[in-house]
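Here the complex is missing one protein chain, while the rest keep their positions.
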Amino acid sequence: MHRNFLKTDQLTVAFGGIVALSNVTLSIAEGRTTAILGPNGAGKTTLFNAIAGAVRPTGGRVFFQGADITKASPSRRCHSGIARTFQITQPFSGLSVRENVMVPLAAGGMSMKQAREEASTYIDFVGLNAKAEDPARVLSTGQRKRLELARALSTHPKLLLLDEVTGGVDRPSIPELLNVIRRLREERNITIVVVEHNMEVLLGLADDAFFLNRGEVIVEGSIAEVADHETVRRIYLGDADAAA
Amino acid sequence: MLEVFGRRPYLVLLVMALLLAPVPFLQLNDYIVHVLTLFLIFAVFATGWNITLGLLGLKTLGHHAFFAIGAYASALVSHYFGVSPWITMWLGALIAAVAGIIIGFPILRIRSMPHVAIVTLAFAEIVRLVFANLKDITRGELGFWGIPPFNPIGIGDTAIRFGLGNAAGSFALAAVLFVGVHLILLLLLRGRCGLTFLAIRDAEAAAESLGVRLAAWKLFAFGISAAVVGLSGAVYAHYLMILTPTSVAGPEMLISLLAMIIVGGVGRFFGPIYGALLLTATSELLRDFGDYRMLLYGALIIVFVFIAPAGIAGLKPRLGRKPAEATKPVEAV
């Protein structure tokens, strides 16, 4: 097991004068599921974007499997094994569910014919077979989240970044979605980093956790430790209760 | 890709080809054949533009520059160096493609659509001014004349002639161009290319995170799009045999072509064709209304935009789409 499977070193992201991430140094171990916690605006999505390459850091470095990927484009990071989903889902709405999954397969060099067949594997995995030929724009939010999982999965990721897994998903659909995520780890041994507000969900999903506030890591440890931490309870759970 | 191409795109193209095929043999008067020839040339132009505008989703407003580049490049080379237009038309397309890739580079870095629009619009204006000011070569706004028509093709004893006044031959050439370009684009866009272009259009960040090399694909789209537009410009030049910077790269060309694409259906493969036919044909059919012609023409465009906001090509049974979910989500960073 790789202890520093993903590592950020003094990672800083500033947008104009606003510092969204400040000197974040963290390590994520291979094969584990790590939660990133924090109140709104703490910098969780910015951290995700910096790891996935969608945002250029203003300082610091990102290492993946020991290699410095700070300057790599998102597509190169994808090819090296990092995949992500989005806080606000980003389906290719003009394409069918199957075609959505074919996009990464074709980008990976597969022929269209192969990609069309291969897509079924991932669509089945997330349980969208009944919707395979429908345009993505007709899917519900929960289905879109699953579609993003299928797309991400088809890139054969080693590291999967999940942004707000249950955000906007109706309650009855949540268990099915979590089940899919658990299977990712169990059946495919994918290292997962997840941003999630729902502590209940996280306790059943994550091993480790980092707590971010105002762009800095304040608390880290196992998910149970972090969830119980006094500061976390004060800042975050208060915040979450207020939000709920 | 269903909503872009429909269920049987090859069948649609075949039907179009079959409708066009008998036209040169119908002994129609030259006026009608000329209008249909213009329709075919503008349809190819609009289809080419639609690749970046509709399929890639970039608000590029400067494609009339590629039309002008293709037209002038082919016309100048054939005029000054005596090269056959059959060869120079490809050169025109190639030079337009290179220009497309060059203008593609700054656009890669621009995320805001209004800025893409401004940059491409400015590019077209620069191209127009360059052609207007290279007076020693292009004669500027005085007009570049002496453009040779396509060389005649002999079949048995009869020679097919091209250029203004040779209506049937010119139509046949435009029809072959039309069917050929659309066939090649169908083969290309129904595959990996189209899939990737549409993915970039719908969710650029997602596509990139899934391994799509944005820069390469966008430049490729610009190249293809500009090449098609440039090719149509070259055919236009050797057909009309006169070019002025304003008539090919001026704002009127921009507006006519955008209207064709919008009325026909932005982002629908066959949309620009319907738009080109509707606008080219009606602007002529409306001549019977004399002074009210342009008024009716404008009203027609407005009516079509209202009754068919997705364009003529979008006028089909809705695919069980729920209106509430039809809006595209945007990423909040």
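A and B label the chains in the order they appear, each numbered from 1.
Just so it is clear, contacts are C-beta pairs under 8 Å (C-beta built on N, C-alpha and C of every residue); 3 or more make two chains touch, one makes a residue touch a chain.
In this section, contacts and distances are computed from a predicted model.
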From "Glutamyl-tRNA(Gln) amidotransferase subunit A", "NADH-quinone oxidoreductase subunit N", "ABC transporter substrate-binding protein" or "3-methyl-2-oxobutanoate dehydrogenase subunit alpha", the hidden chain's UniProt protein name: "ABC transporter substrate-binding protein"
Omitted chain - touching chains that are shown: B
Candidate in contact with the missing chain, chosen from B:Thr47, B:Thr88, B:Asn166 or B:Ser209: B:Asn166
Chain not shown: contacting residue from B:Leu36, B:Ala199, B:Val228 or B:Ile301: B:Leu36
Interface with the unshown chain - residue positions in chain B: 6-8, 11-12, 15-16, 19, 23, 26, 28-32, 34-36, 38, 132, 135, 139-143, 145-146, 163-166, 236, 240-242, 244, 246-247, 252, 270, 273-274, 277-278, 281-285, 287, 291, 293-294, 312-313, 315-317
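To be clear about the criterion, only the chains that are shown with their structure count from here on.
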Separation of chain A from chain B, taking each centre as the mean of its C-alpha atoms, in whole Å: 41
Sites on chain B touched by chain A in the complex: 1-4, 191-192, 195-196, 198-199, 201-203, 205-214, 267, 319-322, 325-326, 328-333
Chain B-touching residues of chain A, taken from the complex the two chains share: 45, 49, 52-55, 73-75, 77-79, 83-84, 86-96, 99-100, 102-104, 106-108, 112, 134-135, 137-139, 148, 151-152, 155
